[in-house]
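Of the protein chains in this complex, all but one are displayed in their positions.
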Amino acid sequence: MCHGSEVLDVDGVTVSFPGHTVLRDVGFAVRAGQFCGLIGSNGSGKTTLLRTILGFQKPDAGRIRVDGASGAGAIGYVPQKLVLDPYLPLRSRDLVALGLDGRRPGLPFPSRRRRIAVDAMLSAVEAEPFADRRIGDLSGGQQQRVLIAHALIRKPRLLLLDEPLANLDVRSVAGIVALLHRLCTEQGIAVLLSAHDMNPLLPVMDRIVYLANGHAASGSTDEVVRGEVLGRLYGYHVDVVRVHGRVLVIAAGSPEESRAALSRDPVHVAQIP
Amino acid sequence: MFASFMINTWLVATVVAVVAGCVGFFVVARGASFAAHALPLGAFPGAAAASLFGVDPLLGLIVAACAGVVGIVWLGRRERHEVATALCLVMLLGVGALFLSMTSQYSQSVYALLFGEVLGVSDRDLVSISAVGGACVLLVVLLFRPLLLGSVSAELLGAQRLAGRHMELVFLAILALATAVSLPVVGALLVFSLMVGPACAARSLSSRPGCAVLLSVGFALVTVWAAIALSWESDWPVGFFVGALGVILYGLGRFGTRVRILSSLDDSTC
Partner (left out) sequence: MTIMRIRFASLIDPAFVASAPVHTAIVVGGGAALVSAVIGVFTVMRGQSFAGHALADVSSAGGAASLLLGISPLAGFLVMAALAGVGMELVQIRRARERDLVTGVVLGAGLSVAALFLYLDVTSHSTTGAAITVMFGSMFAIPASIVAPALAVGAGSLLLVALLYRPLLLSCVDPELAAVQGVGVRVAGLLHLMALALAVSLCAITVGAILSTALLIGPAAIALRVAKRPGSAILLAALIGVLVTWAGILLAWDSYDWTPGHGWPVSFFVVTLIFMLYVAAGWWPGNLSGARGTRIETDARRRSEG
């Protein structure tokens, strides 16, 4: 697939908090129109990485360039686990409109241009049926669609989503993934989406960034999701099993088995402290 | 009750209601209940201190309220918000207790500051209250969208390059001004009810933020006017009626929410 220019470039990023290092020398790039999955278990540093890209967190080392400039330009962001106030008098379309001009001073006077943009965005995420409902009344999948619309209305070139598929039912997951893929290919946006399970994303992922032990391996799914690569990341012997197009990453049964398996394996395994 | 010397009181009450309605909407949306209760209470000794130093009580109230805001934000950096608010509140009140013991304030004026009073208001007072109140409303209007977005989520604000912490500080400052303006009429202890009751009723009746704010102002006007009128007739304190009406409006809000939920059609598509 023909992809556009580099939208996100992460180079040698290290982030640590008092007590432990979360990200070590993480580097990868995402191009326009690419769908990139950021995969890792809970606590692997996915949220930290996304927050660092957004500029909420300063890295100890390394550099992040978005859209050719350092320091974030317009990035669309869908945060993790947003708990929406059920009593807040705000409709879906109001929240999407705030994505357009949420930082502007003054009262929002009715504007045809804004209404057209909001309507277009709502229809792009298929949120028209619940456009006039309160955001607190929406189901999990509906909320995600509205938040995606909110993030995309300013036409950013990069869209970050932090665990958008957690707590969604299977049908909603498929719907969101399909929506994001469509937006990615039709509008040439670069999508970086974090998840702990890569399987729903396999059909649409162009690139994968796999996080484990603070280290990252990036590339295509075939390049990265292999026993040798993941074993190197984890410092532990893992087997990758493919069943009906789905992927299972299985660790060795015990440390002894891992050592035995690694001693048979000619590939050098990096020391993970 | 509509004698010429009462006209100013009605005008001040109107200003207070508009301010409380606007700011109260965001108090409810942002969940700042404790701060909205603590700031007026902490600020009231400021009026007592002002008379000690021979200064305009409004100024004393503003200074005390701002001191409260600074305290809450400063302590709130390393402590959870409500403990910071509680500590700040008692510190202000402790100092207030000291000032009260030093002034020759009679219990009656303490009572008036705590529970509100219907009094003749001078033209000068009307001007200064309108000015501060106007500034307050202007700030709310200017920051309407960031404040609204911040009540949904601080992270969404961050994505638009606005610091949630800064917005919190600005909001508290607006709350401090609103407090200073509303306190003399409804009393320190009932400012919260005037801000929260109308806003709760409003949010259940409208799903659009703009409409909800206007409704909130409307309910606040009704509350203040009714409280003054009833207080005038019965001689009972203004605060009593404000508190009672606040409870009624809150109940109205809960009822309205229930009705809305029952009557909404369920059409969940993903």
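Per-chain numbering from 1; labels A and B assigned in written order.
Quick note on the criterion: a residue touches a chain if its C-beta (ideal position, glycine included) is under 8 Å from a C-beta of that chain, and two chains touch if they have at least 3 such contacts.
Remember, it's a predicted structure, so these values are computed and weren't measured experimentally.
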With the full complex in mind, choose from B:7, B:83 or B:259 the residue touching the hidden chain.
B:83
May I ask which residue of B:8, B:33, B:128 or B:206 touches the chain that does not appear here?
B:33
Residue among B:121, B:200, B:215 or B:228 touching the omitted chain
B:200
In the whole complex, of B:6, B:52, B:93 or B:173, the residue touching the missing chain would be B:93
On chain B, residues whose C-beta touches the chain left out of the figure
28, 31, 33-34, 36-38, 41, 78-80, 82-83, 85-87, 89-91, 93-95, 97-98, 100-102, 106-108, 110-111, 114-116, 187, 189-190, 192-193, 196-197, 200, 236-237, 239-244, 246-247, 250
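Rule of thumb we're sticking to: only the chains that are shown with their structure count from here on.
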CA centroids of chain A and chain B: separation to the nearest Å works out as 41
Name, in rising order, each residue of chain A that touches chain B in their complex.
54, 56, 75-77, 79, 82, 84-85, 87-91, 94-95, 98-99, 101-108, 129-130, 132-135, 137, 139, 141-142, 145, 150-151, 171-172, 175
In the complex of these two chains, what residues of chain B are touching chain A?
28-29, 31, 141-146, 148-149, 151-153, 155-162, 202-204, 206-212, 257, 264, 267-270
